[in-house]
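Only one protein chain is missing; all other protein chains are in place.
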Amino acid sequence: MGGWAEQLINGLAVGAVYALIALGYTLVFGVLRLFNFAHCDVMMAGAYIGWLCAERLRLGLLPAAVAAAGVCALLGLVVERFGYRPLYGASGMPLMVVALGISLLLQYTAMLLFGAGARVYPFGYTGGVVRIGSVTLPASKLTALLLCVALTAGLELVLKYTRAGRAVRAVADDKTAARLCGIYENRAVSLAFVLGSALAGISGVVYGSMYLVSPLMGLTPGLKAFAASVIGGIGSIPGAVLGGLALGLAEALAGAAFGTATKDMVSFVLLIAFLLLRPGGIMNSKSGTGRV
Amino acid sequence: MHLLSCEGITKRYGGVTAVDGVSLSVEEYETLGIIGSNGAGKTTLFNILTGFDRPDSGTVTLRLNERELQVQGFGAFTFAHMGVGRTFQNLRLFEEMTVYENIRTAILSMKRTEIAAEELLKLLGLTEQAEMPVNKLPYGTRKKAELARALVCTCGVKKGCRLLFLDEPAAGLTTAEAYELALLLLRLKKQYGLTMVLIEHNMAFLEDLCSTLCAMDEGKIIAAGKPQEVFSAAVVRSAIFGE
Amino acid sequence: MLQETTQRLNRCRGELCSPTVYTQSQVIPRTRNARPYKKLWRADITAGIKDAAPCSIFSKCGCAMHRHYNNKGISEMKKIRLGVTKYILAAAAGLLLTMLLNRDAYAAAILSRMFIAAMMAAGLDLCVGLARQLSLGQAAFMAAGAYGCGTVALVVSERSLPGVAAGLTVGVAAASVTALAVGAVVLRLKGDYLAVATLGLGEIVRVVLENCAPLGGAAGLYHIPRFTTPELAFAAALLCGVFGLWFARSRNGVLCRAMGQDEIAAASIGINPMCMKLLAFTLGAAMTGLAGGLYAGLLGFISPKDFTFARSVDILAAVVIGGAGTTIGPMLAAMLIEALSALLQGVANIRMILYAVILIVVTIIKYTKGGRRRAPVKL
Amino acid sequence: QSENTLRLGVNLELTGRLAWYGDATLKGIKLAAKEVNAAGGIRGKRIELVVLDNRSENAEAALAAIRLAGRENVKTIIGPSTSGGVKASLAAGCGVPILVPSATADDLAPKGGADNEMFRICYTDTMQGKAIARFAVKKGIRTAAILTESSSDYSRGMSQVFAKTFKALGGTVTAQEYYASGETDFCTVLTKLKQQPFDALLLPGYYTEAALIIRQMHELGIKAVLLSGDAFDVPALDELVQSREYLSNIYFTDHYAPAGKEHSDFARSYHKAYGEQAPAYAALGYDCVKLFALAVQKTEGAATAEIAQQLAYTTDYSGVTGVITIDENHNALKAVHIIELQNGKRSEAAEIEPDNINQFTKNP
Partner (left out) sequence: MLKVQGLNVAYGQVKAVREVSLQLNRGETVALLGVNGAGKSTVLLALAGILKPESGKILYRCGDNYSGNKGNGIIRPRGKPHGIPAGQFDSTSGQWVDITTMGAQERVRLGIALVPEGRHVFPTATVRENLLVGAHIRGDNEVEADVERMYRLFPALYEKQRIPAMSLSGGQQQMLAIARALMSRPRLLLLDEPTMGLSPKLCEEVYRFIEKSSAEGLTVLVSGEDGRSLRQICSRALTVVNGALRT
């Protein structure tokens, strides 16, 4: 049946979008052990910035993405500085509550500024449709897929093989020890946030141009990306991407096989199955586990 | 008659074989010391013997009320109810509780409300620190608190095996304190009929305390016997003392 | 001093450590010879432990023991216990006053909602504050309670006392059974992972409800008799609060608390971590289920949309702001948040913004006051 | 002062997912209230609106209704604009007539019958489902697929009725699929639907998802007639679909036709007040207030019970959205308009009288 091939490609394409958002999630979680629920709202902000650039300033996709990345990075910095930093001493829960508060704040501020209704990027903004054999695919999805791979590779290289990247990971592991190694832990955390938020901005533009922009647009992809990052192995950059792709595929195939009513459930069932059977996710990341 | 014995215990982590076919047994009322270089697999073996880890293969047998019982699959908490108390290499206390509460919790858990926590504290010389939150105490005191808590399990059982596992009890103590501790352990042993297994790197401490010694290297037991014999064995001298 | 210690030690050694015979092999065979000190041990056990050995940790006097227990409870608990009567009296007085003053339908609805929120906070606090098992899927248990209660109430269709009682019982049972089933699976996970899993579960329950035709699907259940009055909700909240406080002091509560602080340490003193987690999780869910039942009885209409992730978040926020682990704190915070939400109704467009700002600011102030800005150095 | 005013409660979705519908309705309500007050009020009393936001949440809607009735002492409540909210408000049982502008679910009121508090001035899902099915058959459509929003009462209700009527009239439903609210990527569903050929796709859903579905349909190369309900009458839909050529071959039911006589005055004043074209939701809100004014006019002392009675007596009131007659279950008997979208242009394709909807043999 031809449908399956199409579904497969659809799944991968949607998965790429999840993966793109999951990258930022994973990055911030790695440093703060915080599920940054505000991440998808930073993404929303990025989508709006991109929309403003495209609709009002008539800029192209690339400048819009760059602008969104910049503004979101700034937003991330502010959020980290004033929202999270005062609470690093406390346990995880207050942080989580603040994250949720910031998420609400961003959503409803956007609603106040831009109205509750959805907005859309100018038509043809992301360049029509691509045909692969019998399968048609919007070009934007292909962009997402490529972008995702490129960003992942870049991020992985930065974190693994650069001094700053290692510092970020060291702070994630043990703040005091990092200080003893001469790392300014606040700077490292900020760096992670800036990177993560810039990613969110880019994914916001990609997501927004592909679909719609609205104040609550972050909710669903946020939860999915969150699931993706756990499925891939939280804290692991390649894991986030694999998780996103796996999730997209699973959803598409389950939707095709068992009816689309189950599609939403699939991601969470997959999430829980992974947590139980392989808590480290696809990449078997070890963050958070230790020895007796 | 041995209280505890294990047979062919093997534990692998990825490519590393942390414990490699270890068999040993612990007699009632004996004090068994385990020595070995770093990474020899001592802690891993301990974890298996006290139920915190499952061996990949091998059996652990506990003699309980005159019956032999294979226990390798049991949860760690059942070990405690059988009278196996233990301490940890990286201390594991209830950090937000006071010393007293740590002990009190153990007493409640073991349902031995007739144990007087004060007496236990006095025994270990912790009376003054009883109301201090444990996370504010210096290392040595914390170790004592953990020992006290383990004692509740060990001494607390009515019908059990009174086994005490100590992972590096003297690490971080000064010589005088280590002696103090050795003395204390001896007294406890005398008073409550304890059987002890301990890991140590402090040889003087072991020499004073142990009736039997067992040396490990790379997951295997390379020597066992009386302290002096083990210390003088050539394998031990090269593997552990580096001579 | 060192000298003296060493001498004492040697004396002890002489007394205690008599030689045994070893052969060198991997298994250490034991000679079965009677050990000279064996008798001594035995004697020691029988005489020394059972009777009045000078340094025995066993005291025979049971009542002394009990007195002791009562005088010196777990210190965290002491704080709570001191406050219990005071808090409850204050709460009761305040609420009765409110009820007397405000008898219109709206006040009644708001009051009921406040009490319902308080119950949920108390429930989650058992789970999060006491056992430290972070649950982000509390809305699922609320849904179980609401749907359980709603179905029964629809069948009975009377506002009679037995009907209401049956409905609430079924609601609580439904929530508890859900929690038990779900908990047995997900509580194997730790920390953040558990939070993620419960979040996922909450969503799954919602999607299942949306697609479950017998329970009304997306349209939900309506025509449920509206039995919830502020008095009933208050009584239930009081029950939950008192139960929560009592549980925290009870043996199992203490063990739960210990387990929450360090699972491995808890296992080493014979606490079954899974058992404790399940207990706290289920009790918390039961309270939440009761709240869900009352919620169904308050609105007369429930649909899956009422039990979203946002609901779970609201409860968690209350627990954190009120101070996890104190039962009363979260309950009061939940009531305050609910009241605040009603007060802010007038400024519809910036209501949520204000709510968010208050949430953030209060949390930051609460968790940074008293110079706790930096992590206490723990090396 | 309160003797000179009539308090009219408004309980609408002003924030949240459905805020657009609430906003539009509120605009109509405000316009009507202004007009009534400008004309000297009702028996000398001015209408005073008490507006509460229900955040598009059911529980909040119930609470708002309770507050309006129990604390604000309003005579009548208008809203919410969607079925879930109305059900919740009605379940709260607050003893004040609730005028329902646009909620179309069949079973809104707890008990039905003459003594319920609900007065609906729009048609029901059954009516619009039947109407669109009949229209489809009339247009020569033989096979149809259905794409339903699984979490929406409205979408499910309409799909059901459509399927039943369509089958009864000799059509075949080739596929039934679902999507969730808030979803953005429908390629899976659409690819699945593509496997079975169909002439028309019924898509009863809110405009955000619908716009994406329309776009993605065209991207996947599905060319079919699109059928839908009144939720499509949102200017934002056209905007979000972006392309005019995608906005073709779309037929949906609506509460009024832009060409109607009665409503040209309304359309003009609305345009003057807000600078935009009036959507159906605004017209419905407008009619609610006018109907309320009429009912109060007929009462002695404007007591709520009297108002309810007068509302129930409404027959052949010709409002902006057509001729309204409230039946014994307090539902409106009204004509259903079918609007056609071709290249982004709207025009009325058919008007189906209420009497014709239920008669299967007679042509509309």
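Order as written gives the chain letters A, B, C and D; numbering starts at 1 within each chain.
Criterion: a contact is a pair of C-beta atoms (placed from the backbone, for glycine too) under 8 Å apart; a residue touches a chain by one contact, two chains touch by 3 or more.
Quick caveat, the model's predicted, so the values are computed rather than measured.
Per the touch definition above, the residue from A:R169, A:K224 or A:K263 contacting the chain not shown is A:R169. For the options B:S5, B:S25 or B:T43, the residue in contact with the chain missing from this view is B:T43. Only one of the listed residues, B:L173, B:L188 or B:A223, touches the absent chain: B:L173. Remark: the omitted chain is touched by one listed residue; of B:C6, B:L32, B:L198 or B:I240 this is B:I240. Within subunit A, the residues in touch with the undisplayed chain are 163, 166-167, 169-170, 172-174, 176-184, 235, 286-287, 289-291. Where subunit B meets the missing chain, the touching residues are 13, 35-41, 43, 89-90, 136-141, 168, 171-178, 201, 203, 239-242.
One rule holds in what follows: only the chains that are shown with their structure count from here on.
Separating the centre of subunit A from that of subunit D, both taken as means of CA atoms, is a distance of 37 Å. Put simply, the C-alpha centre of subunit A and that of subunit B have 47 angstrom between them.
Touching of two or more other chains is recorded for residues 52, 88, 92 of subunit B. The residues of subunit C that reach two or more other chains are 207, 211, 264, 349, 352, 378, listed in rising order. The residues of subunit C lying in touch with subunit B in their complex are 1-2, 5-6, 8-9, 12-13, 15-17, 19-20, 22-28, 30, 32, 35, 37-38, 41-42, 44-45, 48-49, 53, 55-60, 62, 65-66, 68-69, 72, 74-76, 251, 254-255, 257-258, 261-262, 264-273, 378.
Interface residues of subunit A facing subunit C in the complex, by the touch rule stated above, are 29, 33, 35, 83, 86-90, 92-94, 96-98, 100-105, 107-109, 111-112, 175-176, 223, 226-227, 230, 234, 261, 264-265, 267-269, 271-272, 275-276, 279, 288, 292. Contact residues on subunit C toward subunit D in their complex (touch as defined above): 104-110, 113, 207, 210-211, 217-220, 222-224, 226, 299-301, 303-306, 342, 345, 348-349, 351-352.
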